[in-house]
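A single protein chain has been removed from this complex, and every other one stays in its place.
The block that comes next holds chain A.
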Amino acid sequence: MQIQDTVATRQEFFTGENGLWLPPQESTTAHQIDGLFNFILYTSTLLTLIVAAAMVYFVWKYRRKTTADRAVDVKESKFLELVWVIVPTLLVVAVFFWGFTSYVGTSIPPANAYEINVKGQKWFWSFEYNNGIQTTGEIVVPVNTPIKLQMTSQDVLHSFYVPEFRIKHDVIPNRYSYVWFEAKEEGTYQVLCTEYCGTAHSNMGALIKVVGRQEFNDWVASGGGAGQGDNSLVEYGALLYEKQQCSTCHSIDGSAGTGPSWQGIWGNTHQFTDGTSAVVDDAYIIESILYPGNKIVAGYQNQMPAYQGKLDDGQLKGIIAYIKDLSGAAAPEELLKPSEGGISVDESAEVDVDGAPEATPGQGAGAPADAVGITTGQ
């Protein structure tokens, strides 16, 4: 089943819920961090005001009145100096211990946490559930359940950050790191990349959709909602365009991006960096998706990750239909929903891949896998 985008991520700066400074607390551990944040905030504000007030008072009180003012000789007070050594020391030691205990309290995941694998790469996040469901750019998780994200990177450093959950950790190639959270309420939360990773660093977002447990189990049972459902082939392609994060690099309005725009390319001839050229057709598009390094359009760099093994034939057909539609070349039946007599990828024949290296679709995300859902009793 499809999880609908009914709940948008936070769209306002001042939510009123948690003051001017912090985003709403949406995880069970957020309050531990916020407590210390607020303590430091109030103490520092007070200290800064004291320093500022002392400055202003002294500047006014001891302002130079005549050109020959002499200072009064002030004896240094050991007591005063000790006060401003000892008081700050006690404060910072207290803050250290508070920070230390809440760090331990928030960073160790419960033993029964539901694990999801996360992979960061330029410039999107992909997720894999233990039962084989793969998603890109969004995950669906159940509410009130500890979730542990086991993370690694495909290329450079990234960092997985969810402000509302107060979690962040670098994602490192050749290494696993983790974060965990337990969402308090259903909703959609924004994931951000906070370790600089190149051109589209600021577009490397993802969504965490927190849903009820029943809804989550249904979603897992349906194979992760990556199927066509009752979308026309073109709509399915448009959906995949967003879900597979094609949109990070390829525009659909002709504007420049990291990769060529998809607008009006169907049937055009692409020039490649090696001097050859090819017409944009089914075979070319499939090759470009599965083996992007084979043919690089002149003027672009080899940046795209290979989707070989990540997309099944039906999904490729959807994307092809979408690209055709962006050039106004979609066939009528590709625009119809299956219920209206359009094409359903589940019944479709093999995609014509002549000319391209043989595609070996891995475990299709559309196939309902062994659903390992979460029971409410857990």
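Just so it is clear, contacts are C-beta pairs under 8 Å (C-beta built on N, C-alpha and C of every residue); 3 or more make two chains touch, one makes a residue touch a chain; residues count from 1.
Please note the rule applied: contacts and distances are computed from a predicted model.
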{"item": "Candidate names \"Iron-sulfur cluster-binding protein\", \"Probable glycine dehydrogenase (decarboxylating) subunit 1\", \"NADH-quinone oxidoreductase subunit L\" or \"Cytochrome c oxidase subunit 1\"; UniProt protein name, chain not shown", "value": "\"Cytochrome c oxidase subunit 1\""}
{"item": "Sole contact to the chain not displayed, among A:89, A:130, A:214 or A:277", "value": "A:89"}
{"item": "Missing-chain contacts mapped onto chain A", "value": "9-13, 20-23, 32-33, 36-37, 40-41, 43-44, 47-48, 51-52, 54-55, 58-59, 62-72, 74, 76, 80-81, 84-85, 88-89, 92-93, 95-96, 98-100, 102-107, 155-157, 159, 161, 163-164, 166-170, 172-175, 177, 190, 192-203, 205, 256"}
